[in-house]
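All protein chains of the complex are present and in place, except for one that has been dropped.
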Amino acid sequence: MARIPRWADLVLVPLISLLLAGIISALVILAIGQSPKEALTTMVTGAVGSSYAWGYTLYYATSFMFTGLAVTVAFHGSLFNIGGEGQAQLGGLGVALVCLAVPWPHWTLALPMAMIAGALFGAAWAAIPAYLQARRGSHIVITTIMFNYIGAALIVYLLVNVLRPPGQMDPATARFPSGAALPTLHDLPLLGLIFDKKIPANVTLFVALIACWLVWLLLWRTRLGYEIRAFGRSEPAARYAGISPFRVTMLAMLISGALAGLMSINNVMGESGRLLQNSSEGAGFIGIAVALMGRNHPIGVFLAAILFGILYQGGAEIGLWTSIPIELRTVVQGLVILFTGALDHMVRMMLGVFFRPRRIEVA
Amino acid sequence: MDYATLLQILDSTIRLATPLLLACLAGLYSERSGIFDIGLEGKMLMAAMSTGAVAALTGSVWIGLLAGISGAVLFALVHGVASITFRGNQLISGVALNFVASGITVLIAQSLFRQGGRTPPLSGEARFNPITLPFAEALSGVPILGPLYSEVLSGHGALVYIALLAVPVTWWVLFRTRFGLRLRAVGENPASVDTAGISVIRLRYGAVVITGILCGLAGAYMAAGLQAGFGKEMTAGRGYIALAALIFAKWRPWYALMATLLFGFFQALALRPDVIKNTVGFDVPVPALDALPYILTVIVLAGFVGRAIPPRAGGEPYVKER
Amino acid sequence: DPAIIYDLGGKFDKSFNEAAFNGAERWKAETGGSYKELEMQSEAQREQALRRLAEAGSNPVVMTGFAFGDVLAKVAPDFPDTKFAIIDMVVDAPNVKSVVFNEHEGSYLVGMMAALASKTGTVGFIGGMDIPLIRKFGCGYAQGVKAVNPDATVVMNMTGTTPSAWNDPVKGAELAKAQKAQGADVIYAAAGGTGIGVLQAAADEGILSIGVDSNQNHLHPGQVLTSMLKRVDNAVYEAFTEGADLQPGINVMGLANEGVGYAMDENNASLVTPEMAATVDEAAAKIKSGELEVHDYMADNTCPAASF
């Protein structure tokens, strides 16, 4: 196969892939009789054109970072966690319970507790599939899918019958006390100057950035991370090295679930201020795409999360302000995943024509 | 539970299991050839939309079916190009195509019919109408078996019977034909196929196209058999359930029938709170009922199937030269 | 110009949002005016959409669905000069008009209709998700059924717990078939897109169905017994017509002010005998006059005629 320089692989390949996805998207828009130019401008201005737009883009990106990291950690242990959706929703339950339990005086007190609860609940929802995989060999892909459905049912039941304040129409909890409200980027000093309007992006963004860094540390700088990666590559070899498959499977999935659960401080605590049903809104699934596109590396996850934040917000703007149906967003997301994640070799082969391989002698 | 109720639940089981079965067999061909496919959902959706749209436009369900198959095969080919020719990541390609399908079906339906991404309701020849199996009337009087035949087995759309027939056919193809031997081999060890002088690429494309065709049948059944038209996201996760059934079935056709019937049965049972209440003796909360098929699946997986070993070469592109 | 925001189901859901859309279109056709419309795709957008419309000078801003309540309570004070109208929810603010419907009353009437049309004494109800609003529909319906035939059985099902519960016509159809197997010969669907499947299956199986929100009688002429009308279209139409002079406060749309009702047209004329219509109309009159009170599930989270 053609070899291309590293810089081209890191810069040109993704850019050309994105471009190809863009071209196909434009063709789709033309085919349904709309204007690609209008779509593009709406999308760009709506997602990155102003600090206000960024306030939304970053909000979504924050959620995607958590779910993307969740998928990444499990993936390195060769565990395909499709349960981010359910784990995030359960994490939301934990966050809600903590926020409602105490009349929090200040968010700095509420946030750590909510994070712990969100992570614990998310981890708990990953624990059963993890245990079944480690001890009974039940396929984690199926059990996590099943747990998404079971989690949704559990949440709806709790919201409707237990947590809903009397007389309230929504299947949702009561509002959290104002002391549990997280400051948005608009509310923060200095940043408030850039983000001059009310936006949903909030301090959770920084938690997400720290999480990216911690996951990187975990995977490439700690013994546990080493064990997870070793186990993920070869289970027999891991046994030889004295790595316990049970321990690694459990820990990798618990961390994964905890990361997915942590996402809910962004949407549940930071944005809506109460727990709604389907609070994760598909972020768990987008996390799979984010992790795969980010090549299961925290930096990649970070970039992919921003990209998907842009697509998500920009796509929403198209849905809001043009007559192009919102579903275009899903198509564009899909094409971006396809070209950057699955057809990257095609781009590499195309580029290989320009970068003729130099032959070197066998050493 | 009385016999009539059981019959109704079984009847419902067959309908609910059919799209799962077709999708499960579809996945079986692809994965047996070493190409993982989490894009079953997307292909079914695409097929449902194409069938719904073309059947509505032409008034013929068979032309609609052809369109549905074409739509699904088109997506299958894209998956093939990405994962076979360009050796891309099969999981990513599958996820991506699910996204694309979820959006593009609505875009197309909306731009064709302007009914909010739905296709117009189908009726008459534009739908798969129930087929009464021979002697269904005559045999319905036979105790026990008679009603089973005339009420449960008889009276479904053509695709139900095609799906049921696809099980022995798949078994036969897989284990009794040259193509099947090669297909199984290429999913286990593509190098063995290659060194035997057979084209890995051609075999895998063949498998992927069959996957497309079967997904096409599944989607068409949903749009023109179970329903009378396409609606946004109408597959509602059945592609994923089919995948679960495939693993459950350990990639074997008869097991696939069992697994999908079991899933279908759980789903049908969950539609009958009255039956469950009578069985367990207390009122089961509605969400618990909804979760029932999934809970039962987990229990079954934890208890009865051990480790399911996928085809060994699955998910990995065949690369000779590193 | 006025503006309208549709809830997650989208404006072509063939029921609730579509009714709102129809109201807006009627206003447009009659006045020749123009309006802005948005469809929601995620929770975080609600606030954005409201603020952006208000900032852009749209007035009034109408929104469909209780899910907006929480956000509107936050946003409305920031735009004192903009009038908002919210449907299906009460928001207490000086510039907000809250329009709520007595769905239980309308459902009561179609419940009576169902009981009158039923030959088996068993009728069905299929809801989308098990949420209070849907229970309100179901509870009114069950009361109506029992009012006509105290011995009648009401089979109740909910479709699911994920968002696809509103969009799973296949499951709706299976539920309808399961209910038929339990003897139901009239089925009332309050389940968004899932309801399409219910109506389809009922038509296929040769039993009757009852539509919801919009008039769905035309979907299967001669096979949809009636539809429980929730005149969201009227609410939108009125809000648009009132324009910037929108009257804040709570506006309860019940039978009395034609906010809810049941649909009669040529598609179901053959199904509803004059006697049936008379019985139902009589009850409607009693409800209007206050002589008959239909229990509202939301009032105390209980239902005298059904258990949830």
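Annotations
Letters A, B and C mark the chains in the order given here, with residues in each chain numbered from 1 onward.
Operating definition for what follows: contacts are C-beta pairs under 8 Å (C-beta built on N, C-alpha and C of every residue); 3 or more make two chains touch, one makes a residue touch a chain.
Methods note: contacts and distances are computed from a predicted model.
The listed choices are "Phosphoenolpyruvate---glycerone phosphotransferase subunit DhaL", "Monovalent cation/H(+) antiporter subunit G", "Pyruvate ferredoxin oxidoreductase beta subunit" or "ABC transporter ATP-binding protein"; the UniProt protein name belonging to the chain that is not shown reads "ABC transporter ATP-binding protein". Across the complete structure, the visible chains that the omitted chain touches are A, B. Residue in contact with the omitted chain (choice from B:R184, B:R204 or B:R272): B:R184. Only one of the listed residues, A:H106, A:R135 or A:R233, touches the absent chain: A:R233.
One chain of the complex is left out; on chain B, the residues touching it are 175-182, 184-185, 188-189, 191-199, 312, 320-322. Seen across the whole complex, the unshown chain contacts chain A at 1, 3, 217, 220-223, 226-227, 229-230, 233-234, 236-237, 239-244, 357-363.
Basically, only the chains that are shown with their structure count from here on.
Taken chain by chain, the contacts link every pair, so each chain touches all the others. The chain with its C-alpha centre at the largest distance from the centre of chain B is C.
Computed from the mean C-alpha positions, the centre of chain A lies at a distance of 36 Å from the centre of chain C. Distance from the chain A centre to the chain B centre is 29 Å, each centre being the mean of its Cα atoms. Annotation for chain B: residues 117, 232, 237, 286-287, 290-291 touch two or more other chains. Along chain A, residues 149, 153, 156-157, 329 each make contact with two or more other chains. Chain contact summary for the complex, chain B toward chain C: residues 4-5, 8-9, 11-12, 15-16, 19, 115-118, 121, 222, 226-228, 231-234, 236-237, 267-268, 271-274, 283, 286-287, 290-291.
In the complex of the two chains, the chain C residues touching chain B come out as 10-14, 18, 130, 155-158, 160-162, 164, 167-171, 173-175, 177-178, 181-182, 193, 196-197, 200, 204, 219, 307-308.
Contacts from chain A toward chain C in the complex involve residues 56, 59-60, 149, 152-153, 155-157, 160, 164, 166-172, 175, 197-198, 200, 267, 271-274, 276-279, 281, 316, 319-321, 326, 329.
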